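I'd like to ask some things about the structure below.
Yeah, one chain of the complex is gone here, protein chain that is, but the others are all in their spots.
When the chains are written out, they are named A, B, C and D in that same order, and each has its own residue count from 1.
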Amino acid sequence: MTGRFTPGIAAILGLLAIYVFVAVLAPWIVPHNPLRQILLLRLRPPLTYSPSAGWFLLGTDDVGRDLLSRVVDGARASLMVGALSVSVSLLSGTVFGLLAGWFRGWIAIVVMRIVDIVLSIPAILLAVLTVAVLGPSFANLILVLGLTRWPRYTRVAYAQTLQVATLPYIRAAEMAGAHAPRILLRHILPNIAGPLMVVATTEFGLMILFEAGLSFLGLGIQPPYPSWGSIMSEGQNYVASAWWMTVFPGICLFGVVLCVNLLGDWLRDRLDPRAQSR
Amino acid sequence: MSAALEVSDLRLAIGGVNVVDGIAFSVAPGEVMALVGESGCGKSLTAQALLRLLPRQVRQTGGRILLEGEDITALAERRLRQIRGRRISMIFQEPQAALDPLSPVGAQVREASGLASAAAREAVRRMLAEVGIADPDRRIDQYPFELSGGMCQRVMIASALISRPAVLVADEPTTALDVTIQAQILDLLRRLAAERGTAIVLITHDMGVVADIAERVAVMYAGRIAEIGPTAAVFSRPRHPYTALLLAAIPRLADEPKSRLAVIEGSVPQPSEYGAGCRFVGRCPFADARCNAEPPPLLETDEGHFSACWHTERLA
Amino acid sequence: MNPVLAVDGLVVHFPARHGPPVRAVDGVTFTVAERETLGLVGESGCGKTTVSNAIVGLVQPTGGEVRVAGMPVRGADRRTLREIRAKAQIVFQDPATSLNPRMTIGAAIGEPLLVRGLARGRELRERVAALLTEVGLRPEHASRYPHQFSGGQRQRIVIARALALRPALLLCVEPVSALDVSVRAQILNLFVELQQSHAMACLFVSHDLAVVRHVCDRVAVMYLGHLIELAPRDALYTTPRHPYTRALLAAVPEPDPALQRAKPRVPLQGEIPSPAAPPQGCVFHTRCPMAIAHCREEVPAWRHLGETIVACHRAEETPAP
Amino acid sequence: PAPALAAPKTKLTVDLPNDVATMDPQLQWDTDSYSVYRNIFDNLVTRSTSGKIVGQVASSWHYTSPTEIVFTIRNDIRFQDGSKLTPADVVYSVKRITNPAFKSPQLSQFDEITSAAVTGPNQVTLTTKTPYPVLLAQLVKLSIVPKAYIEKVGDTQFNLHPIGSGPYKLSDWEHGVQSVLSATPGYWGGKQPFEKVVFRVVPQDATRVADLRAGVADIVRQITPDDAKALQSDRAVQVLAVPTERVGYLFINAEWGPTKNVRVRRAIAMAIDRKGLISALLGGYAKPVSVVLTPASFGYPTGIKPWPYDPQKAAALIKAAGAEGATLPFLTSPAYPQNIIQAIQQMLDQVGLKVVIHQMDQASYLRDRQGTPQEAGSLAFGLWSCACQDADGTIWPLFHTGSIWSKYSNPAFDKAVDEARSTLDVKARMADYHTAFEILRKDVPGVGLYQAAAIYGARRQLQWTPTPNEAFFIMDMKWK
Partner (left out) sequence: MLRHIAGRVGQAVVTTFGVLTLVFFLMRLSGDPTLLLVPQGASAHQIAILRHQLGFDRPLIVQYVAYLRQLLQGNLGTSLVQRMPVASILGSRIPYTIELAAGSLVVAVGIGIPAGVAMAVWRGSLVERSLAALVFAGQSMPTFWSGILMILLFGVVLGWLPTSGVAGLPSLIMPSIALGALSMASFARMTRIAVLDELSRDYVAAARARGLSLGAAVARHVARNAAIPVVTVAALEIGNLLAGAVIVETVFAWPGIGQLAIQAIAARDFLVVQAIVLFVSFVFIVMNLLADVVYAVIDPRIRLSS
């Protein structure tokens, strides 16, 4: 992989950096307390000014909270959901895939059967079920998303491991006398990381959307804390009367999903040498 | 006798670097001309340029390609389509990869014939028989995976020759094959050139193959032709230090075992490392300031034998 | 004197998903003595790679026995296998894929020493530096990654890694086939030098008869999983006994137009049969210009003709050179 | 798409948030199922528009003793299969729902009844364990089912193809899609206003409103106050709202956590701005209540003042109780209005508590809320309706010692509600409930917030007055 960056990818990374920056700094840059309700000022349109409370640039929500502050603060939850749940499933999925691909035999059979099992329950059902069992908390939300999505990584890691394991340098490591953990971690993992990262970027956006879906079903981020998904699902009954409640978080969500997906496609094209020619 | 193919000053660039830099050669009908050189020197790009099928990143920045006297460098894609496979065709290094795994080989040969169904089948059958495929009636409906590498290469050759093109470009047609099969394929090419008068541009990096089949040989180094001439002359009296060293570096059955082979120190430069002068300069025993500064022109040293070296005389 | 490597009746079958198993290696016997280099030649798919993999336990033999420095490879447990691999090292064909692209070459060369606890820290660095020098590279290259080297240099690195444990046996599987002509000579020279300085036993696998002749003392010829001829170098090249060996020698194009065009041109007919369904009798009879009815029925026994061992019913009729 | 304004429409299209769970009226008691099957079956007694209990299948009744009540059954009623409705059917209906083996979820509403018997040509006598004043109110929910038919086809078939004596019969039930009712000719109660009634299942609030505005539906159940407000600008539709017997209340755990301290509970009661909630979030569609009961129910006390809204005093009280910054888990589920819960949370936070919302799915919520005091959290918001319009159905289960909902125990309160439960004397009951509510005011195991409204959106031409018990009786509707 050469480190050549096109202007497009620089813009994407820049935008993502801004998102992360805003999310991290949210507590210091929000104009209002994102949780503070002013019931008398509910459902106000963008650019509302109140002499007592000041400007509400993006308007207010259905209990009179500043939408801008909530969208900014919600970036944190949404990005965290994306990042953490992807990490959880990436980590567990990769470990299983590596083990199955390396040891093959019954380990692979068991792991890949479990993968089939989890994959053949629609993710949203599995998520709802698991939230119902575990109860909703941020940690459980991450766990649930991780639990339902790890098989995707396992499949990729498995296929890649099978492929890489036949390469001569793995043979050479065996010849050197390296034990399985070393081969897996030092030799195979770094070389299958690329395709896994590609999956991870696609999943990142999906996870944010997934949380929005769970919020719609009332099982996402715990109120009153905002995430883009929960803001939008609170706003879905006001699509006609208070469009701003869904449009602004929607735009943010669109931006992030777009960026990470473009990043993923870029990575994929970079990492696949064949896609470069012709 | 006019040339079947005449290439002059061909230049191909990738991202501003001339990877192929002013190549010229011609091939007469019925002649086999070999293009040899190390990996990455631009052989395949040259071959692709001859059919105007260059990869997206590669642009032709100069030169002319005359196919039976007609300049095809400026032709539109639609006209080119009528030329490719009809008047100039190509066979590839990996015969199995160059055939669509999902369609029967007969259909792929027919594709090149441009004939309608009933007549086509018979033509394909005859062509397959001509390239030495036993039992063509059965093979015609088989898929590439059911054929061995050698047979696939024959199918490729059949599909390349079914429209009786004037020129056949063969890019390392035997590298992926076993020596005994290679001998069969080379025999076949030799025969076809002789019988049909097809001009063959044979790309290879195997000096043995060149010695076996080519009447003339062009030795490429880093995107340029170092030496070109009749095969016998080039092998017996190489006029370029690269050719000379290359020939000396090959172990031969007649050599003393375990003797030290001559080596060319260093490795082929990357296109990004090309300097202003001779591209062999970093590895050449004769290199001097002039070699560094000025690219040597390709000059005739003997009858039909050209070399691009400032020090040709030192090899005599 | 005990041979460093003894292969005795080695059989390796790969089970196939559909149909009969692939008989990749079907009864191969030979030995390699100390300081000796044995060449193993044959066409693609004849089982050369499988033999070498079986020797170091990278594939499990179906039958027969392999001993490296006296240790049986078949059924070896993990620890013995590790020990065997300390004695026998492999150089693979493609230097590009033989090195982990995400590991510095210093780490790659030092890995055998490190994971076996033979050296670490400074000592490891010094030994890696010495190995690099030995194969003609510079110690400061240790911190670079494989993609920063040319093919020839990479093959040197791979050889350095194989030498790290000072093996008694070096298996070279097509070590120069992926290299350019000009670089190939460098590696062959290095190989001949190492042979002399290290006094190793070598198994040199290749399909290039000229290269094998250049570096080997004895040569074994395989066809379709079977060993068909085994002879000292000069005997093989001057008086090949098996019709296949002869055909092979005839098919190698000599890089000399005068010589090459003077060669008799009688290429072998037909295709190589599938190792999943090898012919009855002599495996070569389908393509053999000398085949008679007997060849189709009976597997030829080993014959000793001078120093040559050959498996052909008509070996005695071989025309004199 | 249905035409919006065809003048003499004989079809009524209704959007309900949920599908009918069962058509068997004795199996399910949710508002959506009831909205449909109420029209297929007649009940023993019913409530008039003014809320008074009046006869339906029974024309009259009288107590022969405090535990014995005799109903006179009308003899002009026929089931939809043509057979006559007899006292035996009434007895069968009672016995069926009170038979434990039948596993009716409504069993506990009727299990005070110990026997039912035909005691005359048109007479049925019910006997209760003890004097049971709420009996009639409960019998409002007793649909009369045909004995012979059920015995013939079995419970499962009956559920799929119910036959009742009501104004409409089920002509098609596409599960999850819609139920279609058509008018039964010669209904004893008079001519039906529509030939056909279609109940569609539309779970999403916004979609129901869209259906109404696009003319796909004529009347939609359960819309939000905000939607109601928005609909007022649409000239083609109207909003029909009625205060119901459903009370919005805040449960406070008196047996666990910081709220074990009564001063904290009182502070909570004083921290909540009922009027603010109602005007801002409920668009005025609700009325404040002073206790955990609505005026639509028997027993609503006069003269009991709720704790005044006084955040300063509340904060001081919490400080005094040493509960400043205490963490209060607030259990809830998506079934409850989120904005109200979040508003309450903020109100309590402002007086120095730290309220943490635990939102889970309804089943888990019920499991925890009805579990041990430790599991039940400190707070929960509820919307309670017993469908009997009697205090007994509300404060007994909510606060009586040992009830699964109750995390509170006070013998004096228990005594008052127990007494009110076993006398038929209206005055005595009123007094008992007054006592009980006094105790609740003092102990604050819960805070009554508001009397919820049922809000319907309908085409402007539809004429109907919704009732406090949320019965959806088509006979009361008509086109203008």
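The rule is simple: contacts are C-beta pairs under 8 Å (C-beta built on N, C-alpha and C of every residue); 3 or more make two chains touch, one makes a residue touch a chain.
Not measured: the values here are computed from a predicted model.
Peer 1: Identify the residue among D:A88, D:A363 or D:A412 that touches the chain left out of the display.
Peer 2: Only one listed residue reaches the unshown chain, and that is D:A363.
Peer 1: Using the touch definition up top, pick the residue from B:S89, B:S148 or B:S307 that touches the left-out chain.
Peer 2: Once the missing chain is taken into account, the touching residue is B:S89.
Peer 1: Out of D:V70, D:L107 or D:V153, which is the one that touches the chain we can't see?
Peer 2: Counting the whole complex, the residue in contact with the absent chain is D:L107.
Peer 1: Among B:R59, B:R81 or B:R191, which residue is in touch with the absent chain?
Peer 2: Of these options, the touching residue for the absent chain is B:R81.
Peer 1: Which subunit A residues touch the hidden chain?
Peer 2: On the subunit A side, contact with the omitted chain comes from 113-114, 116-117, 119-125, 128-130, 132-133, 202, 205, 209, 212-213, 216-217, 229, 232-233, 236, 239-240, 246, 250, 253-254, 256-258, 261-262, 265, 268, 272, 274-275, 277-278.
Peer 1: Going by the touch rule given at the top, which residues of subunit B touch the chain that is not shown?
Peer 2: 48, 51, 53, 56, 77, 81-86, 89-90, 92-94, 97-104, 108, 111-112, 114, 143, 145-146, 156, 159-160
Peer 1: By the contact definition given up top, give the residues of subunit D that touch the hidden chain.
Peer 2: The missing chain touches subunit D at positions 1, 18-19, 21-22, 24, 27-29, 100-101, 103, 105-109, 111, 155-156, 159-160, 174-177, 200-204, 206-207, 210-211, 213-214, 216, 361-364, 366-367, 370, 384-386, 393, 396-397, 402-405.
To be clear about the criterion, only the chains that are shown with their structure count from here on.
Peer 1: Indicate, using Cα centroids, the chain positioned nearest the centre of all protein chains shown.
Peer 2: Taking the mean of C-alpha atoms per chain, the most central one is A.
Peer 1: Calculate how many whole Å lie between the centre of subunit C and the centre of subunit D, each centre taken as the average of the chain's C-alpha atoms.
Peer 2: 87
Peer 1: Per the centroid of Cα atoms for each chain, what is the distance between subunit A and subunit D, given in Å?
Peer 2: For subunit A versus subunit D, the centre distance works out to 42 Å.
Peer 1: Residue numbers in subunit D touching 2 or more other chains?
Peer 2: Subunit D, residues with two or more chain partners: not present.
Peer 1: Quick check: what residues of subunit B touch more than one other chain, meaning two or more?
Peer 2: Correct list: empty.
Peer 1: Would you mind writing out the residues of subunit D in touch with subunit A in their complex?
Peer 2: 205-206, 224, 226-227, 230, 276-277, 280-281, 333-334, 338-339, 341-343, 345-346, 356-361, 363-364
Peer 1: Show which residues of subunit B lie in contact with subunit C when the two form their complex.
Peer 2: For subunit B paired with subunit C, touching residues are 38-39, 148, 150-151, 178-184, 186-187, 205-212, 231-232, 235-236, 245-247, 249-255, 257-265, 267-268.
Peer 1: What part of subunit A is in contact with subunit D in the complex they form?
Peer 2: It is residues 35-37, 39-40, 42-43, 62-64, 128, 131-132, 135-136, 217-219, 222-224, 234, 236-241 of subunit A that touch subunit D.
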